[in-house]
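Here the complex is missing one protein chain, while the rest keep their positions.
This part shows subunit A:
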Amino acid sequence: MVEGYPRELTQNPLRKIWMPCKNGHIAHRRVCMTNCPTLIVTVGLPARGKTYISKKLTRYLNWIGVPTKEFNVGQYRRECLKIYKSFEFFRPDNEEGLKIRRQCALSALNDVRQYLSVEGGQVAVFDATNTTRDRRRTIIMFAEQNGYRVFFVESVCEDPEVIAQNIVQVKLGNPDYIDCNSDEAIKDFMKRIKCYESSYQPLDEVLDRDLSYIKIMDVGRRYLVNRVVDHVQSRIVYYLMNIHITPRSIYLCRHGESDLNIKGRIGGDSGLSDRGKEFAKRLRNFLQEQNIKNLKVWTSQMKRTIQTAEILGVSYEQWKSLNEIDAGVCEEMMYEEIQERYPLEFALRDQDKYRYRYPKGESYEDLVQRLEPVIMELERQENVLVICHQAVLRCLLAYFLDKTADELPYLKCPLHTVLKLTPVAYGNFFLSSLFQNVNVQRSTEDALQTVPAHF
């Protein structure tokens, strides 16, 4: 029996988490996914979507609270070489080239070590072709020496159309080809791929049966998953199996102005004001004009989002997970009242708005956790309109636009504004802000911009 047990508990005033008075063992669920850091290693010929996957995965893991960073070896090569001449650099018999490329990989691995072992990162994504067994062995040994778990993500694709489109979408804009015309660039890149092809040793079912990996074939039509050993790997596999690259758009907006909005009160479950209803009507017209194919509409289970959707006159799905952040004891209060009744709470919230939890309520951090299944389903879907609430919208937006936890609670999400997200290169999104021009009474937090918000 350890002495001093049971220890006295206090509740952390910011996060409202009960913990022992002296710093004891407390594992906060969010962060405790693995014991040792994980090194995710991409594998595949050029133009197979490795960087797309790396960036998207990094964004997702950071959003759910797992500190992750990607290391693109091509970047290191560009910094080393300064000027890219031609595919000849990648020829397997180019000794000079091979030396430089090897150095770049080692340099990147060094930075990985810095990130995982010194800076407290939990996952590092090592984005490179890693097409030879030899190179992969080097990485595995490096990981073993440092106590990292390795998980390979191989992308295999032989569809010439997919590859061609890939090249057009991302390679043409690449710094390597900045001074070439399209045809030249494509020709050179194809030759570059050829340089890798002869020495490519894909992950082998038999030879590599002791490794942990996922092989993604034909952009997600088929997957081979081998030896998933822990929670974070299981989540990564689930995520990778749900993302797709079919073009589509995601529309995000808040409910129309509500009666409580007008009174400057937070939370609650009130209905739409007249202006809110007007917004919904304009939204309906807007959607009809846009003529979006197979649009799915999602709302929360609060009256104001449902009323907004009802006016659209289309079928919609209600998600409790999309409900606004629960302000606990502060529900339906005005900011002035909160300041008066709970000045300490008000101050704590400003100290760390992301982690601050309302007494008997939620924090933004809690919101992210409850929104994760929504994000997963958004990844699976195609065209979707999500009618939700301010805090919820901030969380969703932070995911799509790769905003940090510090920025998230301050993202501008005014009423009567529809945000349209269109995927662009590397899994990123382009945001356009569409106004419905129905004036809304300003409240303390909402400052309606007449200039589109900058992100």
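Here is the rule we go by: a residue touches a chain if its C-beta (ideal position, glycine included) is under 8 Å from a C-beta of that chain, and two chains touch if they have at least 3 such contacts; residues count from 1.
Definition applied: contacts and distances are computed from a predicted model.
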Options "6-phosphofructo-2-kinase/fructose-2, 6-bisphosphatase 1 isoform X2", "Myotubularin related protein 7", "EXOS6 protein" or "Electron transfer flavoprotein subunit beta, mitochondrial": UniProt name of the undisplayed chain: "6-phosphofructo-2-kinase/fructose-2, 6-bisphosphatase 1 isoform X2"
Selected residue (touches chain absent from view) among A:310, A:337 or A:352: A:310
Which residue of A:137, A:227 or A:341 touches the chain not shown here: A:227
Subunit A residues touching the omitted chain (full complex): 1-2, 5-7, 9, 11, 16-20, 25-29, 32, 205, 209, 221-228, 231, 234, 237-238, 241-242, 269, 294, 298, 301, 306, 310, 315-320, 331, 360, 366, 369-370, 377, 380
